[in-house]
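So the structure is just underneath, and the comments pick up after that.
Showing just some of the chains, left in place.
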Amino acid sequence: MTVALAPSQRTDAVAAPVLRAERLAKAFGGVTVLSDVSLDIWPGEIHAVIGENGAGKSTLMRLLSGYLHPTEGGLLIDGAPIAFHAPKDAEAAGIALVHQEILLAEALTVTENIFIGREITGRFGSLDERAMREAAAAELAEIGCKVSPRARVGDISLANRQLVQIAKALHGTHRVVIFDEPTAVLTHDEVDPLFDIILELKQRGVAILYISHRLDEVERLADRVTVLRDGRKVGTYDAAGLTPQRMASLMVGREFSSLYPPRLERDLAEPALEIEHASVPGFVHDVSFTLKKGEILGLAGMIGAGRTELFEGLLGLRPASFAAVRLHGRPVHFGSPAQAMAAGFGYLTEDRKGKGLLLGERLAPNLTLAALVRVHPVTGLDLGREAQLLGEAVETYDIRLHSRDVRAGQLSGGNQQKLLLAKVMLNDPSVIVIDEPTRGIDIANKSQIYAFIQSLVREGRSCIVISSEMQELIGLCDRILVMRSGRINGELSGDAMTESNVALHATSSVASKETPGGNAHD
Amino acid sequence: MTDVPAAPPRALQGWSIGWGDVGPFLALGALVLIGFLINPDFLSANNVANVVTRSAFIAIIAIGATFVISSGGLDLSVGSMAAFITGVMILFMNWAVPSFGTAAIPLGMAVALVTGIACGLLNGTIVTMGRIEPFIVTLGTMGIFRALITYMTDGGTVAIDRSLREAYRPVYFGNVLGVPIPILVSLAVALVAAYVLYRTRFGRRCIAVGANEDVARYSGISVTRVRTMAFVIQGACVAIAAICYVPRLGAATPTTGLLWELQVITAVVIGGTALRGGRGRIWGTVIGAVILEFIANLMVLSDFVSEYLVAAVQGVIIIIAMLIQRMSKR
Amino acid sequence: AEKKTIAVSIPAADHGWTAGVVYHANAAAAEINAAFPDIEVVVKTSPSASSQVSAIEDLSATRQLDALVILPHTSEELTTPVAAIKDNGTFITVVDRGLSDPEIQDLYVAGDNIAVGFNTAKFLVENLGGKGNVVVLRGIPTVIDDERIKGFQDGIAGSELKVLDIQYANWNSDEAFKLMQDYLAKYPQIDAVWANDDDMLLGVLEAIKQSGREEIKYALGGNGMKEIIEKVMAGDAVTPVETPYPPSMIKTAIYLTVAHFTGHAPVRGSFKLDAPLITKDNAAEYYFPESPF
């Protein structure tokens, strides 16, 4: 306090950082995950924080916004030390956080979620629903989110939930807004309105902290970049001189070369999965396609294109009809995910928190949950074998953790994703659908996952990759199907696989015949 | 300014009857129809008035339970609490009547209300401060309230003073323009409760806490305060119910309110409130209480159920009512 | 003649004694419905006082009752509602538990709870030579229970019989078994046990048997359950006597009520069934092998 009142600080006020972290450290139960991190955030700057999965980015952000308390070090606002006991305190000080994980009450509506804890009341203290709804609608419109303010959050897509979460955080006036991987679940088209908002905030002198594994976004937005590695700060750099290449090298601490593995040249003939006239009422209309054995097939589209629903229908998780489904030439019908798994079909969900992992459980039970036969000889579960499998998974997928005894929910977001991938692969599927494989994964690991997917097909498996990152589909896939409003609106392969082509087919109703270079069936 | 698609009009949403949730009403309709077919007397004005008046008791308590349950809690102590409050109230009135005459009645009502609020506060505080499952806490206080009233009355019964009996009688047996007073009271309680739950900050926060505690906490809501408050409301509702029913019962006995907690929770759930919290339906709860009372009534009016099997048939009907309620949702 | 309706409202069978009541009420109803074409007896059971209030309201709201035979769950809670039915001109027979206002009843049939406790106590005082240690199990906190305990305490007054402990076992044989085990663990010397109901006595006997303790001279109950009467008939040393509180009093009451309508003279007044000690000699009179109690 006394420091803040010192005259020298006062005269400096205009030039003082709005938020300053001093030698922050954080330990969970004796394990230090962040140490000695100092940071200055200036008004009107966009400050990116990058680092590998588990580097401590989210932890740092939670410290800055009152969700966690530092074990050591402290915060200063306008040069005055301050301690947050709860997120509400940080909010009062003008700091808002958009979480990496979605934190909304599913049973409540969009409006209700946005206004939890700060409801607008009218006469006699009664809620002013109208005012709240209108404010919510305005907020949503501004970031380009098209959901109804009356919709139940449990009923809207993951991407829309993320947008609602952003709307919630942006409501009110702020001096610092922290975005922790806001675009991980968004497609390119949804990213633009968000960036407009961010730039507008910057114009108004709001400080932005921005975390992303999409380094091109960082390059595009950031003024300065702080790099974290293993819980320590590597340095803060002016964005001007940084290329994504250089950022990646700083993150991983060594030279980082190519993201995508070299394309495999091979003949694809034998069908692995044939789907004819698939319909999922309300989501997918008459979709047919064939996945070849050994192929990596991309599935592109915007939010609501119906890609996820198509496969949920296939797995028997929602009502759907198929004229025929053939797996390796044999007709199949999956009544449940269990049947699909038994047939050698694997599906990795896009919603790792809600449908992928038991966040309160330890890692080993999570890993083996869908493949218990593998650790279950007649004598019952073999915990030793299970631990061994976890060890292998940690190796193979490079899951970064401080102890194998933690709960899945305590892993960093990217490491959760890797655990989920390991879980699905444990079943040894011959055809695997990966919905958003690299959501929240750092660049070094992305390239590992790409290499891994390629090794899968090299072993004779076949793979469908659903992704909102066009780059990754183009870099990885042999062929890309673009879905739009529940229909296949184009098939791209070879040189036709360009960002502009994918975007074109995802947004406008070009008939598949006219697709340049696209040949619907061969 | 916005390009948000217009939401479908949901007239009357909120604190007037929520037409989105017709389940309980359908179940009630089916029950009434069956009842009428079995015994036409079932729909005689007299019988209907009796049944609905009776249901007011459980309805009022269940309205309180709607707050507790939708905020993610549970209160098993309501039955004993009702007995305890009735006992305290009667003891107080009997003590006060020599000095205050019939003014002892309003005084007694005030005492009942204060006692109820205190009981609710006790439950709420232990649950929130001790972070113990509400199930266990209220099972504990259920024993405590029951034991206290047994102790205070030396294991027996306290009857209301004869001189107050007639003066107090109208609170249960009277009517205004033909509508029995307990029905009016429960409607009033339901209206206020619906306003509080659907139209105030507290109500909104109650639901939010029940829906997702973490989200509520991170949004700056004091989960402790909201949960505790829900228990306090429950206590107040139990007190109001006790006040209405002292004239009917005329006494507190160690068996007063036995197993009411189960009826109350059943009424709430049949009404469409989610037992895991995050969703509260005041009018559904009221209908749920009426349904339960109609089922019991039907058992008495119909002749073909062996009296040993009454409980079985009741169980089956409740499950069927629940099925009807669920089906109407899809 | 015009058909008369007699409603019988009794507690649901929730323990042995009430099960006996339900049995005898049903038996009486069946016999009377067969024997008197002009009389219809309707039996309704209720699990609690408030549901009993509801039940009699329902019965009177939907049909004309000529008579109501009621064994009230509790006195106070039923008084006002029964009075309301009486106002319609219904003949009221009260069984066992009196209402708070005796003016309401036309006919009253009851056992004598005080005598149940008192006679048992007198037996113990005499047979233990006026001194000894007794443990007591009581039922559910109600008037019946209070009266029996009071009678017992009056009965031992002046003797050197000492009540070591008295706890509730809710007229439940299981709880009585546990309670007796605990009494046995707590007190090294017990001369007699009194469980104020035979359901509880069954649990007590089992606990004593298991403990192998020999010093307990008497274990007595009350109510006249057939298993206990059998013991008395067989001359059991530990349970040589029994006090009746027969659930068949409901049958008596129903028949008396019927007599009011079929006989030539009105039947009114109070009938208090005695609670004499049942001994080996007179046990056969109290033995109903086909009753569930």
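A few notes on this one:
In this document, chain identifiers A, B and C correspond to the written order of the chains, with residue numbering beginning at 1 in each.
Assume a residue touches a chain if its C-beta (ideal position, glycine included) is under 8 Å from a C-beta of that chain, and two chains touch if they have at least 3 such contacts.
Computed from a predicted structure; not experimentally measured.
In this file the complete complex is built from protein chains present as A x1, B x2, C x1, though only one of each kind is pictured.
Keep this in mind: only the chains that are shown with their structure count from here on.
Viewed as a network of touching protein chains, the structure reduces to a simple linear path.
Closest chain to the protein centre (all Cα atoms averaged), using per-chain Cα means: B.
Taking each chain's centre as the average of its CA atoms, chain B and chain C sit 34 Å apart. Distance from the chain A centre to the chain C centre is 72 Å, each centre being the mean of its Cα atoms. With touch defined as above, chain B holds no residue shared between interfaces to two or more other chains. Only residues 67, 86-88, 91, 103-108, 112-113, 115-119, 121, 125-127, 129, 137-138, 140-141, 146-151 of chain A touch chain B when the two sit together in their complex. If you check the complex, the residues on chain B that touch chain C are 39, 41-42, 44, 46-47, 50-51, 54, 57, 150, 155-157, 159, 165, 169, 247-251, 253-256, 258-259, 293, 296-297, 300-301, 303, 307-308, 310-311. Of all the residues in chain B, the ones that touch chain A in their complex are 1-7, 10, 14, 195, 198-201, 203-205, 207-208, 211-212, 214-221, 274, 278-279.
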